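Here it is, the structure in full.
The chains shown are only part of the set, and none of them has been moved.
Labels run A and B following the written order; every chain starts at residue 1.
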Amino acid sequence: MKKKIRLKRATRKPGMMPGTLTVDPTWPKPAIQILAYGPDQYLEKRIADIHELDGLIGKYQVLWVNVDGLGDASTIQYLGQLFKLHPLALEDVTSLRQRSKVDDYETNLYTAMKMLSMQDEKLFAEQVSFFLGPNFVLTFQEVEGDCLDPVRERIRKKGGMVCNMNADYLLYSLIDAIIDAYFPVLEAYDVRLEDLEEEILGKPDQATMNLLFSVKHDLTSLRRTLWPVREMAGALAHSESPLISPPTLVYLRDCQDHAVQLLELAESYRETGSSLMDFYLSSISNRMNEIMKVLTIIATIFIPLTFIAGVYGMNFENMPELHTRDGYFVVIGIMAFLGFGMFFWFIHKGWLTPKRKTHRRPQ
Amino acid sequence: MKKKIRLKRATRKPGMMPGTLTVDPTWPKPAIQILAYGPDQYLEKRIADIHELDGLIGKYQVLWVNVDGLGDASTIQYLGQLFKLHPLALEDVTSLRQRSKVDDYETNLYTAMKMLSMQDEKLFAEQVSFFLGPNFVLTFQEVEGDCLDPVRERIRKKGGMVCNMNADYLLYSLIDAIIDAYFPVLEAYDVRLEDLEEEILGKPDQATMNLLFSVKHDLTSLRRTLWPVREMAGALAHSESPLISPPTLVYLRDCQDHAVQLLELAESYRETGSSLMDFYLSSISNRMNEIMKVLTIIATIFIPLTFIAGVYGMNFENMPELHTRDGYFVVIGIMAFLGFGMFFWFIHKGWLTPKRKTHRRPQ
C-alpha cells in the first residue's frame, strides 16, 4: 500500500446550507475506477471522463465504482445525481468527521466507516463511504491505496461466491476486508505493549512512560473508532432493507462477530496499558522508598557521630577528657558502638533485608 | 457577533405559583424582529409596538418572530397569549437553568437549547427557546447577537430549500446553525489541549496545572451541556408531532448525527485532558525521584567523609595517627577510596545512568 497522507479537514462554516459539499482545495482530485461483473460479465477500467459512466448503470449484474480522492465537489455532485443519492449523504462523504454508521435512504443505503492502517508506527485512519443500490456499489476514499485488493483479485479470478451474488455481497466483502485489516493494527499495539512491559520490568524511565501514554492514547481512540463500527455492523446484520438479501445477512452477522472481537481486543489492550501504568507508578514509589532508606540509614548513622567528633574538636581550654591517655580510644569505641548499634537497629527494623529475587514476573 | 454579557439568573422564590415568569430587572428589554416569507412573500422588520404582530399571524407561509432580551415579563406574556403558548413553557423561557429539551404541547412544540460561543477565551452559554406552530417559529434569546445570520441570509436571498418549506424546516435550519456553531468552540479546546501538552512535555509548572484543570472543568460542563442536546435532537428526529413533516425528519436526523459527533468530540477531549493530568502527575513523581537521587548521592558520599575529617579534627592529646608522617595522606587516600567506592556503587545500582533522550513523545 502506498504512503498515505493525513488530509486537512475542510472547515465547515457554521450555518452553511444543509447538503453543501465542503471540499478542501488541497485534497487529491477524484480518480475513478470501475469493476463491473456478473456470472458471465467482466469489465475493469479507469474512468477519465465521468460521462463514460452514464451508459454503464444497470447493464451489469454488479457495478462497483470506486472514487479515490474527494478534491472536486462537481464530480461528487455529478455522481450523486447519476446514482440518485440524497444530498445529506453526499455531504457526509466530504465531512471527514463521520462516525461509522448506516443510513437507509430507501433507494440506496449509505455506510460510512474508517479504514485503519499503520504507517511509520503511526495510526492512520481514512474515511470510506459506501453506497449500495440495487445493482451497484459506489465507494469513496480519501486517498489512493486501500486494503481491498484481495476482493478485486477474487472478482478478477471469479473466485469464491462474489461473482454469483448481487451487489449486497460485494458490500459485505468490502466491509469484511476493511474489518479484517483492523486485526494487524491491533496486534501491532499488542507487540508494543509487550516491549513496554519488558522495559518497565527492567529499567523504566521517562521515555518509557511517554511511550506508554502514547500507546494508551492510541488505544483509547481505537476503541472510540471501533465502538460505532460494531454498531454499524450490527445495523447491517439486522437490516430490513430490501437491498440486502437473507443469505448475505448471515455473512454480515459474521462481520459483526469480528467487530465485537476487535472491540474486546482493544478493550483488553487498553486495560493492559492501564495496568502497566499502575505498575510503573508503583515501581517508582517503591524505588523512591528505597532511595529514602539509603539516605536515612547513612544520615542517621553518621550525623550523630559527626556531632561527637565536633564536640571534641572544640577549642575550649578546659576540656578534661582531651588530656586523658585513652580519651581518644574511648571516644572512637563509643562511636563504633553507636554506629553499629544503629546499623543493627535498621537490620532489626527490616530496612536492610536483601532484595528477594523477583523470579516471578507479570504475564 | 457583538460582545455578550452573562446574565444574572433571576431568583425564583420556592413555592411560587407555577407559570410565574421570574424576570430579573437587569436583563435587557426585549427587542423583536420579524422575518415573514413564503415562495412569493417576503417581509423583514423590527417591531417597535408589540401590537403590530396581531395582524401578521397566519398571513405568511412562515412567520419567524425573534425576541432578543427577556427583561420584560408583560411582553413575553403578551406573546404567549398571541401564540397560545402554555404558561409552563413560558416559565421555562425565563428560567435560565433549562436543559436542552423538547416539550410537545400539541398545538405547538417547545424546544430549549444552549447557544455556545467563546469570548475572550471564556465559554459563554446562552439559552435559546423555540416555539414551533403550524406557520410560525418564535425564538427567545437572552441577549442580542447570535449565530443565525447565515439562515437569515439564505431566506433573504431565497437560497436553498428554506423558502419552499414550512415552519418546521425553519426550526431545523435554526437548530442546525446553533449545533454547527458548537464545532469551533470544541476545536478551540482542542488547540488549548495541544498547547498544554507541549508545555507539559517541556517545563510544566503550577500555572500549567491550573490551566489544565480549568480546561477539564470546561470540557466536563460542555459534555453536560451536550448530553441533553443529543437527546433533544433525537426527540425531534423521531417526533410524532404533526407539526413536523417527514422530509424535515430526515434533516433532523442529520442534526442528531452532528450532536452525537459533538458529544464524542467532547468526550474524547475530556479523556485527553485526564490523560494529560495523569501524565503531568507522573512527571512530577519522576522528577521528585530524580531530586531525591541527587540529594541522596551527595549526602551519602560526603556525610561519612566529613565524619572521618571530624574525627581527626578532635583535639585529644594522645592521638597517635596525628603524629605519623603519612597519616594525612593515608586518611586522604581512604577518603578518596570510600568516596569513589560509593560513587561506583550508585552507578552499579543504576542511579546515575544518563537520561535517555525522549525522542518518542505522546501523540
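One rule holds for everything that comes next: contacts are C-beta pairs under 8 Å (C-beta built on N, C-alpha and C of every residue); 3 or more make two chains touch, one makes a residue touch a chain.
Given the structure is predicted, the values throughout are model-derived calculations rather than measurements.
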Copy number across the full structure, from 2 displayed chains: 5
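By definition in this document, only the chains that are shown with their structure count from here on.
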Cα superposition angle of subunit A on its copy subunit B, in degrees to the nearest 5: 70
Distance from the mean Cα position of subunit B to that of subunit A, given in whole angstrom: 26
Residue ranges of subunit B in contact with subunit A within the complex: 147-151, 154, 159-160, 173, 176-177, 180-181, 183-184, 201, 250-251, 253-254, 257, 260-261, 264, 267-268, 271-272, 275, 278-279, 282-283, 285-286, 288-289, 292-293, 295-296, 299-300, 303-304, 306-307, 310-311, 313-319, 350-351, 353, 355-363
Subunit A residues within the subunit B interface of the complex: 12-18, 86, 88, 91-92, 97-99, 101, 103, 122, 203, 205-207, 209-211, 213-214, 216-218, 220-221, 224, 277, 280-281, 284-285, 287-288, 291-292, 294-295, 298-299, 302-303, 305-306, 309-310, 312-315, 319, 321-328, 331-332, 335
